[in-house]
Each structure stands twice: as C-alpha cells, then as structure tokens.
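Below are the structure tokens for one structure; questions will follow.
Complex shown without one protein chain; remaining protein chains in place.
Chains: A and B, in written order; residue numbering restarts at 1 for each.
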Amino acid sequence: MSASEIGFLALALLAVIGAAGVVLIDNPVRSALCLVLNFFVLGFIYFTLGAPMIGITQIMVYAGAIMVLFLFVIMMLKRQGAMAKPDKPDSRLGLAVVLGLALAVTVYATVIAPQGVTLPLGIKDYGTPQAVGVSLFTNFVWPFEVVSVLLLVGIVGSIMLAKRRI
Amino acid sequence: MNYTIPTVDWSLVLPFALVALTGIVALIIETAHPKRDNGLIIGVSLTGLAATFVLLLTQLVLPPARTFGNMVLRDQFSVLLQLICVAATAVCFMFSDGYLREKKIAFGEFYPLTLWALSGAMVMVSTDNLLMLFVGLEILSIALYCLAGMSRSEARSEESALKYFLLGAFASAFLLYGIAFLFGASGSMSLPDIQKAVTGLTRDTLPMPVFGVMLVLVGLGFKASLVPFHQWTPDVYQGAPTNVTAFMAAVSKVAAFGALARVLVAAAPLHQYWFEALYWIAIATMCIGNLVALVQKDVKRALGYSSIAHAGYLLVALLAYTRDPDKVSLGTTVFYLIGYAAMTVGAFAVVSLAAKGDRDGSRYQDLHGLYRRAPFATVMLVLFLSSLIGIPPTVGFFGKQLIFLDALRTGLVPLAIVLAVNSAVSAYYYLQIMVAAFVSEEGAARPVSRKPGAGMTIGVCVCAAGVIFASLLGGYVQETTRTAALQAKPVPGRVQNQMEVINR
Partner (left out) sequence: MQNEFIPLLLLMLVAAVICTAMVTLSWVLGPKKNTPYKASPYECGVQPAGNANERFPIKFYLVAILFVMFDIEVVFLWSWLTVFNSPLTGLDFKIFSFMEVLVYLSTWIVGYAYVVRVGAIDWDETTSLHPEKLGQTAQEAN
C-alpha cells in the first residue's frame, strides 16, 4: 500500500466518521460540529486529488460560511439541547436501512465490481486556481454569467422571505 | 497555458439576457420606489416579455446554432418551448396584481423573481449541456422555493415552500450524482458527446452511464412530477399562492420536459435499459394522477393531480418519439405543452378569483357563486376544463389525439389504451369543479367579494385564444420540429448493436 493510499484511507475514514456523527448524535449542535469535521476532511481529500481550488473553496465556504447558517438554523428552532427521542423506534427506519443497503449493493454490483476500484489520481495542475480561472473564463464563461442570476435570486428571495413583518 | 476565447453569437443568448435584464430593471424600480404600487413594475415586465416573445418569433425560422463553447443551443425545439414559457409568464403577471393585492402580499419582488425563474427555465430548454441544464434548473427551482413561501401568514404556504425545497434539493442531488456518473463515463457534460461515448461501450464499462442516466431521470422526473417522485406536487400546488402555482405548473413542466426530451434522445443508445422503466412510470403517472384526483376536495389539489396525469400523457408522447423518431415527431410533445400551458394557466387564473382576504379559498365550496360574480371568467373556466378533459374542438382534444395516434403508430398500444381510459375517468373531477363554480352562493362557506380586474380578463382571453386557436398550429409545430428539432436524433439501430455487445 502506497503512502497516498494510506493517506486517502485515513482521510476517507475521518470523513465517514464525521458523516456518521451527523446522523447518530442527538444534540444538534454536536451533530453540526461533526459536519464541520466532514467538510474539512473533504477539503483535504480535494487537495490530495490535485484540486486545491475546490479544496480551499470547500473549507472557506462550507466549513466556514455554510456551517454558520446550519448553526443559526439550529439556534432559531425551539427545541434545544438533546432532541426528544420518539417513544418507540420509527418503523420506517428498518425500511430505510434495507433500501439504503440495496442501493449500496446495486452500486457495488453494477458499477464498482465490474470496473474495479482505482485510486483516483489528479492530473497535474488540473485543479489549480490558475487552471480553473482560465477555463472559467473561456469554456465555462456562460455558466459563470448565468450563475450571477442564481445568486441574485438567492439574495432577493431570502430578503423577501425573511425581512417582511407578517 | 492553452486556451481559446470562445466565439460568441449574442443573438442566441439575447432572449435569456432580455428576460434577466427585465428582472433586474424591475428590481431597480422596486429599489427606487419601494412605496409605489406595482403598476410600473408590471408594465416594464410585460414590455420586456413582449419584446422577448417577438425576438423569439423572429428566431423561429433561423437554422440551429450553438455558441459559448456549445453551452447554448438554439433550435426550433428550444425556441418553441421558450415561447411557451414567456407567454405563460406574461399571463401569470396579468392576473397576479389583483390576486396579490387581495391576499395582501403584493411584494414588488414577486415580478423580478418570477422573471429570473423564467430565465432559468429558458436556460434549461436552450442547451444540450448537462452543466447548463443544472444551472438553469437551480435558478428556476430556487426562485420557485422562495415564491411558494411568499404568503407568509398562511401556514400552508410555508409548508409548501419547505416541502418543495427539501424534496427539490434531494432531487437536485440525484441529478448531480447522475451527471457526475455520465461525466465519468464519457469525459464530457455535453449530451451529444455523451451519446457518442456511450454507443461504443462494453459490458464492463456500460453500468456507469446506465446508472448515470437513471439518476438524471430521477432528478428530472421529480421536476416533471412523474409518479414515484410526485408526492410534492399536490401539497406545493395547494399551498403556494395561486399565481405562483400557475407559473409552476406551466413553466416548470415545460422546462422539465424540454430537458427530459434532450436527455432521452442522448440516452437513446441505452434505450433498452430505461425504456421499460419509463413505460411503467408513464402508466403509473396517468393512473395515479387521475384516480387520486377523483377524491380531492380542493380545486388546487385536484389540478395538481391533474398536472401529474398530464405529465404522464406527455411522457407517452416522448416515449413514442424515442421509440421511433422516424415515424413520429417531437412536435407532438411541443404541441401538447402549448395546449397544456394555455389551459392550466387559464384554469388557475380563474381559480385565483376565489381567494378572499389573506386566505386562499380553494375548496370546491369556495368556488360557489363564482358564476354570479364573474360570469365571463367562469365560462372561460368551463372552456379550460373541457380542454383539460379533452373535448373537441379544444387544443386538449387535438393534443391527446396526436399522442394517442403516435402511441399506436409506434406500437405502444397499451399506453394508448391507458391514456384513453384515463381521459374518460378524468372528466369526473373536472366536471365537479365546473359544477362547483355554478352552484349559487347560498350554501357557500363564506362570501366572496372580488370582481375580476382588467388584467384578469385579458389574461384569461389570451389563454382562451390559446386553447381554441392553438390547434391550428398543430401541423406547423409538427413540421418545424420534424425538420430541425434535436441535433442528435436517436438511432434505434444502435440499440441493436448494443444488445450484441451485451450478449457477447
């Protein structure tokens, strides 16, 4: 096993632990902090794949800004601390587990098993800010322009919903 | 570093730019005069939409073209769908003002947000690149999430916005995951490239694009409200303000089917994997939509289920086309979308008259006495509903007839039969709505006061004209889309080759 494989496995394990913590922990704030761990490690994985641009964006925007939104939403909700657990386990939980496993098995059997797993290797300089900058303003300039409308929708829509007194 | 500056043909993106810019101007007016009524904003918006409509009409005769590094595609299919979207939005604006005032939610932001949602729909239909498709879908969806929750004093509106947002984000994730698989399989996000890449695949490499196509279909199926992914539709249609519902029902569905058509055409080499699934989805969509609509007690909810059923009919048209593109044309889908947009927007426009105060009156008994108050609009409601049933000589009848014949021609006889039976079944609940509008007011739950304004009358007239005269366009639409519809036509022969590859 090469060094980069060990590195990937370690990061992947951390990311999975973070993701599992989000779902399993009862306290919503702790759950959100597990999400921070997940986002952060995901940023590192992007680095190892040779995409520092998206890695830094991940850490700045997701681990930084988006997490603030998550925490604000938790703070705006009435129930705080440990959420009350339902008296009996949800009967749909079993179904969800079965369906989730079925999906995992399907993906494995149809996609992963026939093609085999290879450690993804980033092409050199594929995801540097320079490379992203150049392709963003040549091949992908139209999506870039259109996204500005998307952001404007976000600004105006959130103000319309949150600002007005009912 | 190697790069090439893309050559830009601005005329291709001008309709989108015009609509987005109109939205920005409308927002600037709102910013400058937050205390003025919305008359000026509506005037500017409608002018912008009219200009876009005319511009698109002039582009209808131009040959297919691409620009911005093949991110934008203009062909007859995309121009026709954009025309439908623009017209439907204009009609929504015409009747919005009175309705929003009645509900005391006359935010100036409604108009820019709706215009941007429209621009997102236009991006979605005028591209064959999955990246642009996704960006367009997100603009449309995020604007609609906000608009659905616009009536904040109503719990139902809030609920619909939240449901729509959560399920919509989930569906977007499916779509993105599928796009990632397709990108991994073909190294491109452009649908013609993907089509080329998947034709030569072997047994080992095939699962990846198949999986990708399935996930993309789930994402788009949600937007088009096909049956296993339809649960959001009635709740959101019922809870959202009625003018937003009208916009959603028409524009969102047109955009979803435009994207679906392109994806299915590109996925034609994998025909054997998805056809059977969509075949059963079409049957389920038609049946469940109509059967559940029978027991509804709420007009908007019933129309929501009706829109699910119509999505099923449209899927039949698409399936017939992908099965044999030589025998039938994509024009059937476009033609049905024209009719569907006209009758749905019209029906929701008239139903919006039942709103009173800050509450949305949409139960059947809230429509009682509508005939006394608004005789013209009620007569028009009858017209729209007969078109939704499919009574000649309305566009609904001709649309369904075309789909029925297409299905027969391509050997999809069971689908044709299910469609016919469902049309008959659907008459029951449409008639119930009609009857409710003519019952006198005595037994009504609460009195209704608002008289339809001029905007409502004009909007309803436009829809009525669409319902009656669109049938004349049938032949034209069939011809235009046949001669120069999609760049990449599905090749059924390749499916056969694929089978051989698999069997080996």
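Quick note on the criterion: a residue touches a chain if its C-beta (ideal position, glycine included) is under 8 Å from a C-beta of that chain, and two chains touch if they have at least 3 such contacts.
The model shown is predicted, which means the values in this text are computed figures rather than measured ones.
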Q. Which one touches the absent chain: A:68, A:99 or A:112?
A. A:68
(Q) I need the residue numbers on chain B that touch the omitted chain, in ascending order. (A) 1, 3, 5, 24, 27-28, 30-31, 34-38, 101, 104-108
Q | Those residues of chain A which, in the complete complex, touch the missing chain | A | 3-4, 7, 47-48, 50, 52-53, 57, 60-61, 65-66, 68-69, 72-73, 75-78, 80-81, 122, 128-130, 132-134, 136-138, 141, 144-145, 147-149, 151-152, 154-156, 158-159, 162-165
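Everything below uses one rule, namely that only the chains that are shown with their structure count from here on.
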Q) For chain A and chain B, what's the span in angstrom between their mean Cα positions? A) 30
Q) Which residues of chain A touch chain B in the complex? A) 107, 110-111, 114-115, 130-131, 134-135, 138-143, 146-147, 149-150, 152-154, 156-161, 164, 166
Q. Residues of chain B touching chain A in their complex?
A. 1, 3-6, 13, 16, 20, 23-24, 27, 68-69, 71-72, 107, 109-110, 112-113, 116-117, 119-120, 123, 131-132, 135-136, 138-139, 142-143, 145-147, 149-150, 152-153, 161, 181, 203-205, 207-208, 210-211
